[in-house]
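For reference, the structure I am asking about is given below.
Missing here is one protein chain; the remaining ones are kept as they sit in the complex.
Should a chain be cited, it is by its letter among A, B and C, assigned in written order, with residues numbered from 1 in that chain.
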Amino acid sequence: MEAKNIAVLVGSLRAASFNRRVANEMIELAPAGLKLEIVEIGDLPLYNEDLEQDPPAAWKCFRDILRTKDGVLFITPEYNRSVPGLLKNAIDVGSRPYGQSVWNEKPGGVISVTPGGLGAFGANHHLRQSMVFLNVLMMQQPEAYLSNISAYFDAATGTANDKLKEVLRRFLDAFALWVQRHHS
Amino acid sequence: MEAKNIAVLVGSLRAASFNRRVANEMIELAPAGLKLEIVEIGDLPLYNEDLEQDPPAAWKCFRDILRTKDGVLFITPEYNRSVPGLLKNAIDVGSRPYGQSVWNEKPGGVISVTPGGLGAFGANHHLRQSMVFLNVLMMQQPEAYLSNISAYFDAATGTANDKLKEVLRRFLDAFALWVQRHHS
Amino acid sequence: MEAKNIAVLVGSLRAASFNRRVANEMIELAPAGLKLEIVEIGDLPLYNEDLEQDPPAAWKCFRDILRTKDGVLFITPEYNRSVPGLLKNAIDVGSRPYGQSVWNEKPGGVISVTPGGLGAFGANHHLRQSMVFLNVLMMQQPEAYLSNISAYFDAATGTANDKLKEVLRRFLDAFALWVQRHHS
Partner (left out) sequence: MEAKNIAVLVGSLRAASFNRRVANEMIELAPAGLKLEIVEIGDLPLYNEDLEQDPPAAWKCFRDILRTKDGVLFITPEYNRSVPGLLKNAIDVGSRPYGQSVWNEKPGGVISVTPGGLGAFGANHHLRQSMVFLNVLMMQQPEAYLSNISAYFDAATGTANDKLKEVLRRFLDAFALWVQRHHS
């Protein structure tokens, strides 16, 4: 069976973002059945329905790429107890125009990442609420709340430690089965 | 007593946005104790902590205006069962850099607006969750969920009808007392 | 293929409960692939871990019945913008003791019901948040928010009207496919 193509959306734009580093680890660790690719969201103009008559190129490009994907993974920090505006904007852009959402029926998953202690729980579950409406078929378990994320990377080299790799591998194995279930 | 200055943030960029029309009605209906002004959020670059070393002019301007305000009102549509990325981005921009949030201790309120039937409930309460962290002192009652919003405006003239004015007036009267309580 | 057995949990104890009437309609309308049965929750003692050494008979009975089911449907009103304590208690009882949850991997769905105008949205999504942890595989679409529920029943005879039947039939057809997907 051919590998399924999974879009990875990263909810932080910082160059040294832990979220992006987690995403990169996942790309390397992905099992045979999954091919992960980060789809950039930092250049998407803020959603404005008036622009749909002649949509910004960045919107069109984003939507076109997403349409080719078999599933989606969100790697998100928490901003103010919720999803970053950046990531929510990408979700909004992908959902429109009415009737042409790129999200519909895709299997999905979320990993929330924080230097703090509460697992970015608020972002994780607010994102899930949007996915109900968008009919993204979210994997429930294992949930993935990565607290104290800096401890998972070597301070000098930036290398992910074995514990993080194990957590991500377990998540990806479950996600591969989840994707498979919805594409068979 | 001098009127309190209230920032109004509108969560939609459509030129003909119902949210903006509700905001404009509120500006006209504001009681003596409140002076409302829309603060624009459509030009705020997506939040990226790396930019804080030399923040975009639009961020600085937004933060400076918000700092002069005595309270904040959010008029928001619901995008995909949550706050629009646009509005969440403005909330995020105002919350940073760390220790310099513009939101802290401001009294606040939210009105959610939708052409649909569910009052944009998801946006209303997700926004409230962010306000807990930001220490915006949210008015609890009256809640304001404006469903079927197009029915409140005359289709030909665009004028708000008396029922909408009554709802907004009642909300504003309660909000004026709420703001007063937190500034005495 | 044999029909799948679905537990129906009703979040209201009123004898004339609209939620129960919706549940009864669904039992009648269920397609060939589904067999629905209400599992009563009104006699479950409030959850207290200390009682697990000698669990109340009502807990044991509830857990035993749930274990025989292939899926679960929640029909819930909204109490104070969330799930009724009654229904949440049943969810809690079914989730314990640790490692013996009756919910794990069951496909699930939720219909929220209200005489008001906001579709019991708050109950619907708070319940979904619990289901993430419990690994109940929730159907995302169609969402089902039944506002103004009294209008769907004939005031004199109490009979459900055709519009309600159509909504429930559509929901059940989608749910039958959803259950099938997770049991194949």
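Going forward, a residue touches a chain if its C-beta (ideal position, glycine included) is under 8 Å from a C-beta of that chain, and two chains touch if they have at least 3 such contacts.
Note that the structure is a prediction, hence the values are computed from the model and not measured.
*Asks:* Just to confirm, in the complete assembly, which displayed chains does the hidden chain contact?
*Replies:* When the full complex is considered, the omitted chain touches A, B, C.
*Asks:* Pick out which of A:G71, A:G85 or A:G119 touches the chain that's been left out of the picture.
*Replies:* With A:G71, A:G85 or A:G119 as choices, the missing chain is touched by A:G119.
*Asks:* May I ask you to list the residues on chain C that touch the chain which is not drawn?
*Replies:* 12-15, 42, 44, 46-50, 79-93, 95, 122, 126, 129-130, 132-134
*Asks:* Which residue numbers on chain A touch the omitted chain?
*Replies:* 81, 117-119, 121-122, 125, 145, 147
*Asks:* Which residue numbers on chain B touch the omitted chain?
*Replies:* For chain B, the residues touching the absent chain are 125, 128-129, 131-138, 140-141, 143, 181-182.
As a convention for this text, only the chains that are shown with their structure count from here on.
*Asks:* Since chain A and chain C are copies that touch, is their contact same (over half of the numbers shared) or different (under half)?
*Replies:* same
*Asks:* Most remote chain relative to chain C, going by C-alpha centroids?
*Replies:* B
*Asks:* Find the most central chain, measuring centrality by the gap between its CA centroid and the centroid of all protein CA atoms shown.
*Replies:* A
*Asks:* Quick one: chain A and chain B, Cα centre-to-centre, how many Å?
*Replies:* 28
*Asks:* Would you mind pulling out the distance in Å between where the CA atoms of chain B average out and where those of chain C do?
*Replies:* Here the centre of chain C sits 36 Å away from the centre of chain B.
*Asks:* Counting only Cα atoms for the centres, state how far chain A is from chain C in Å.
*Replies:* 30
*Asks:* Provide the list of chain C residues touching at least two other chains, using ranges where the numbers run on.
*Replies:* In chain C, residues 125 touch at least two other chains, as defined above.
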